[in-house]
Structures are given as structure tokens and as C-alpha cells.
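As you look at this complex, bear in mind that one protein chain is not there, while each of the others sits in place.
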Amino acid sequence: MNPVNYLYLAALLFTIGATGVLIRRNAIVVFMCVELMLNACNLAFVAFARMHGNLDGQIIAFFTMVVAAAEVVVGLAIIVSVFRARHSASVDDASLMKL
Amino acid sequence: MENLIALLVAAPLLGAAVLLCGGRRLDAVGHWIGTAFAAASFVLGVVLFADMLGKSPEHRTLMQHLFSWIPVEGFQANVGFQLDQLSMTFVLLITGVGSLIHVYSIGYMEHDERRRRFFGYLNLFLAAMLLLVVADNYLLLYVGWEGVGLASYLLIGFWQHKPSAATAAKKAFLVNRVGDMGLSIAIMLMFTTFGTFAFGPVLQSTGDAGEGKLTAIGLMLLLAACGKSAQVPLQSWLGDAMEGPTPVSALIHAATMVTAGVYLIVRSGDIFNAAPDAQLAVTVVGAVTLLFGAIVGCAKDDIKKALAGSTMSQIGYMVLAAGLGPIGYAFAIMHLVTHGFFKAGLFLGAGSVMHGMNDEVDMRKYGGLRKYMPITFVTFGLGYLAIIGFPGLSGFFSKDKIIEAAFAKGGAEGWILGGAALLGAAITAFYMTRVMLMTFFGEKRWQPDEHGNEPHPHESPKVMTIPMIVLAVGSVFAGAFFGIGERFVKWLEPVTGFEHGHPPVSALTVTLSTVAVMVVGVGFAYAQYGRRPVPVVAPRGSLLTRAARRDLLQDDFNHVVLVRGGEHLTRSLVYVDHTLVDGVVNGTAATMGGLSGRLRKLQNGFARSYAVSMFGGAAVLIAATLLMRAV
């Protein structure tokens, strides 16, 4: 098997995640889809690290994880406070940008 | 000594500030304060004059740099003063005659409750005029120039409760704006040509500039002078300016305002010397105006308007002389000074007559006043003799020199200009005799007005007559003092330069013919108004008379050409604006609005919608990248 297959898998997962972001309304699920996209990227980085024979790709994946963790903490806090204020976790309800 | 120059300007300015900011508290003493500041300025002027006399003629110019007004790289505007013989002459005339008019106004404005304000404006007028003549660069001169315009506006419209006065003030201001525009353009041209607008550098480097540019500057300066000095074609404001109190008329006509234009031309003499076309234009304007004003003066029944026509005509003489170059500058200024004396005296006399006649201005309702107001009669009479150029009086010396210089211009031009000046002298004699006869001689023609108040002509108080007497003395002796031995010419020569003109006929012939035409003019007037009774209601008169009564149709001309034309232009512009400009603007707006309305639908406020756009954009970016790699 060619390790490029890992990249195909990563691309597939990324696309699924992105589509999920677009079609789901529950903010938590949207958020999970974002996490899926991040993980797909990580997989690609790890596969690249193996191809290039150095560890820089893994380092990037590592940093991605750290940043994702931070992002999750803040994002979920935002979801909780929005829910508190509006009693809804739907992203469509926050359509105040419209005229 | 230099510091006194600033003080000279500051004194009346301080007076104006005190009087205008002081409020009602100063009502009781306001006129004394105003007169004191004007007199202080005169005293300073005399001190400076005495100092100047003590120096050799070449070293009499005083320069004072006060401060840098606008110091910018490549643009240096300074506030500085230059006091030379030319400025000195004006300073003495302005402060001297101005102070006398102040004194006179104490009596004339006695019953006016806004007298304090009046004196504030008078002081402001003096300050602006002094700034104008002692400035050492054109920009500062322009400040004084505008100050004079402002003060004249305030004073002409002083009796603002009269709609005619308010309109006259507005008219004077607007017509002056045209001239001001000329001055500002001239200053800009100077800056682009010479890189500075200080008198010294500009006037010394006229040789470096092209003649075309100098002609343009000269014509713009001439336009400015026309506005301030009421020369054709910007003369229409002067007659209406008679709506102001009479001392204001005296001040405007004798000491300030109208002399500013002559000062400007003489001061810029080097520019005109280097631009003969502009100089010719100056002489033409002067000649036309001196005839124009004289003809208007013949037809007016309003004593002040008749005198206004005469002022226009006399300033025309000065402008004509100033246009003749070095052979005329000194005579222009000399005539200006003598004219300052006798015209101030005439106006103050007219004011005195009106004062005694319940403010009646129509000369047809005067008559025989010499018995009732002898002092006014004598002083007015001396002024009259001076202005018509009666031999030995001041007008004779100055006007005769101008006519001589006009002939000395040479060639056909000299004959035409000299002839015009000579004709002007005859007409001057005619209309001034007419004024004299209608006012002081003949039968009394006044009647009770509609309220049944019959005027009781009486002599004015001393505070009014003493200035008149002083001015009458000036009118009699100033000319002889200046003219004999060319004293005045020598005094001014270091500044303006001087050349002896050589008329085609001998000077004696010119003088004799001047006297002869004067006698003819007087004779005509006597035949018309002295031998026959003057009708109280003006007869219909000839076409020329009727036109002259309407100021030779100048207002009609302005109305038809400028006002109507302007209206038509405005209307067509409004039409273009409404259809074309608004059409384009509104069309653009409507198109944008429609497009935006459609685009707005993309902005539905849903974050997911926006995310789709982002995602689609990312897809397009990948496609583009792949495409670029493939190519």
C-alpha cells in the first residue's frame, strides 16, 4: 500500500467535516465538525512527516492539537454563554447581521 | 523712530477696539476718545515727518520688520512697515484730514444715539487706511485694503434702518469685491513671477520678468484701483455711497478709500513703467472717468451726489496722471493732497448746509443761503475756487500740472488725453459753479415739508466750522506751497522718480487755455443758473441730462448686462444641474441602489451562508492553484 492513501483519507475527512459545518445548525455539532477538519489536517501532517523523513510535520500536528484544545475551551465557553443568553444553540438564531 | 510706525497704526485701531468693545458706558465720552486717538495718530505722523525732514532725501525711508506672519518654506509673508516720502504724504493726509473730520463729526452726529459706534468705525477706517499705506509688502497692503472695504461698508450703511443705506453699503461692498479680486490675482501673479510680494524685491526686479506678465499684473492692479477709486467701469458704488452720513462721504472722498487706488498705482509705478500697455489702459480709464464723473456731476440735483460726481472726475485726473509714468506720479499725488483739502472742505460744507436745512439734499430747494450761513459760504466758496482751478488756489497748481503732463505724453495720445483733461476742467467749472449758484445765490426756494416744518437755515456750531476753516486754508495755500519751486516734486522724487514733461505747446499756453476753459465753464453756468431763476421741480431736460441724472445709465447697464445676464446664466446652469448633473447622479445612485438591493440578498445574516461562500472560495483557490501548476 502506498502511504499516499493516508492523504486521500485526510482529504476525505476534511471535506466531510467542512460539509458538516455548512449543513448542521447545532453549534456544538458544527464545532465537532471543525474538530474533525483539524484532525484530518493532523493526519495529513503526520503522513507528510513520514514521507519526508523528519519530525517537523509531527511538530506542526502537535501545535495544532494545542491550539485546538485552546480553541475548544473558548469555543465551548462561548456556546455556553450564548445558550444562557438565548436559550438556543442554533447558529441560525444568531443571524443578527442581517438588516 | 521705527517703532512709532506701528504705534501710528495701532492708535486708531486701539481706539476702534475700545469704542466698539466698550459698550454703553462710553457713550458719553466715546466721540472724545475717538477724536483723541485720531489726533494722537496725527501727532505721531508729524513727529515722524519732522524726523524724516532731518535726513537727507536718499535716506528717508524707514523700514520696520515686525514679525513673520506666515513663515513657510518658499513662502515668506512678513508683517513689516515701510515709511517713505510717499507713505508719509498719505499718513499726514489721512491722519490730518481724518482728525478734522472726527472733530466735525462731534457736532454733526451730536443727535445720533449711535455716535460712539460711529467714531469706532471712523477709527477703524483710519487704522485700515494707515495700514494700507505703510505696509511694506502687497499682502499686508491687501489686509489694509480689505479693512478699508469693511469700514466703508459699515459707515455707508451706518443708518442701516434706511433700506437705501443698507443697499448702498451692500453695493459698495460688492463692487469693491470685484476690484479686490483683481488685487488678489495681482498678488498671486507677483508671487509666481517674483517669488515674493515685498515692495522692494518686486519693484526692483521688474526687469527680470516678461512684459506680458507685467502687463497682466498691471491690468489686475488697475482693476483693483478701479474698484477702490470708483473708476469706470467699477464706479457705480460711489454715488449710492452718499447714503452714509456726510462726514463719511468726506472721509471716503478726501482722505481714505478712493485715494487707495491712486496710491496702489503710484506705489507700483515700476511695474507700470515696464508695461506700457497697462500704462495706456490706466490713462484711458482716468480720462474716461474724469469726463464721466464730470458729466454726471452736471445733472445731479442732490448736492452730495453732485460732489460725488466731482470726486469721481478728480480721481480720474489723478489716475490719468498716474498712468503717464514718471512725468505724472508726483502730480497725481499732489493733486490727491490738494483734492483732499478742498473736497473734504466741500463735503463738510455740504454737511453743514444739510445740517441747517433739516437734512434736505436737493439743491433746487436751497437758494440764497449765503446770508444765513456765512462761514459755510466762505469756506465752501474757497473750496469751490480751488476745485475749478482758480489761479493761485491749490487746485490750479495741481490740475494744471496734470493737464500739462497729459499733453506731454506726446503724439496723438497726448492730444487726446490733454484735450479730455482740458474739457474736464471746463465741465468741472460748470457743475461746481452750478452747485455754488443753486445753493448760496438766488432766491430762497425752500418750503415747509409735509409735516409743516419750515427749515430755519442757521450757521453750524464751532466744532463743525473750525475744521471747515482749517480745510479752507489748506485749499487756498496748499497748492502754492507745493507747486512753487517744485517743492512737492522734489520731496517725492526719491520714491516715484520724476521727469520733466515737454508739452508740444509751451506750458504757459496750456495754463492760459486751462484758465480760459474754466472761465467759459463758469460763464455757461452763470448764464444757465445765475441769470435765470432755478425751477424748484427739475425740468425734463435733454436726453444727455436725463441719462446723466441716471448716472449715465451705469446702473441700467450693470442691470441689463450683469444682473440679467447672470440670471440667465444661473437659470441655464440650474437647468443643466437639474437635468444633466442630477440625472447622472440620481441615475448612478438608482443603478447602485438596484444592484445593492440584489446583492443584499446574499447577505442574509446566516453564518452558515457566509461559510458556504468561504468554502466555495477555498475550492476556487485550489482549482486556481492546480490550474497554474498545470499550465
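Read from first to last, the chains carry the letters A and B; within each, the first residue is number 1.
Quick note on the criterion: a contact is a pair of C-beta atoms (placed from the backbone, for glycine too) under 8 Å apart; a residue touches a chain by one contact, two chains touch by 3 or more.
What we mean here is this: contacts and distances are computed from a predicted model.
Enquirer: Which of the following is the UniProt-recorded protein name of the chain this complex doesn't show: "Putative phosphonate transport system ATP-binding protein", "NADH-quinone oxidoreductase subunit J", "Alpha-ketoacid dehydrogenase subunit beta" or "TRAP transporter small permease protein"?
Expert: The chain we cannot see is recorded in UniProt as "NADH-quinone oxidoreductase subunit J".
Enquirer: To test your reading of the contact rule: which positions on subunit B touch the chain that is missing from view?
Expert: So the residues of subunit B touching the unseen chain are 604, 606, 608-609, 612, 615-616, 618-619, 622-623, 625-626, 629-630.
Enquirer: For subunit A, which residues touch the unseen chain?
Expert: Touching the chain left out of view, subunit A contributes residues 1-9, 11-20, 22-26, 28-29, 31-33, 35-36, 39, 42-43, 46-47, 49-56, 58-59, 61-63, 65-74, 76-81, 83, 87, 89, 92.
Just so it is clear, only the chains that are shown with their structure count from here on.
Enquirer: Compute the distance, rounded to whole Å, between the mean C-alpha positions of subunit A and subunit B.
Expert: 85
Enquirer: Could you pull out which subunit A residues touch subunit B in their complex?
Expert: Per the touch definition, subunit A meets subunit B at residues 18, 21-23, 25, 91-92, 94-99.
Enquirer: Could you pull out which subunit B residues touch subunit A in their complex?
Expert: Spelled out, the residues of subunit B in touch with subunit A are 600, 603-608, 611-612, 615.
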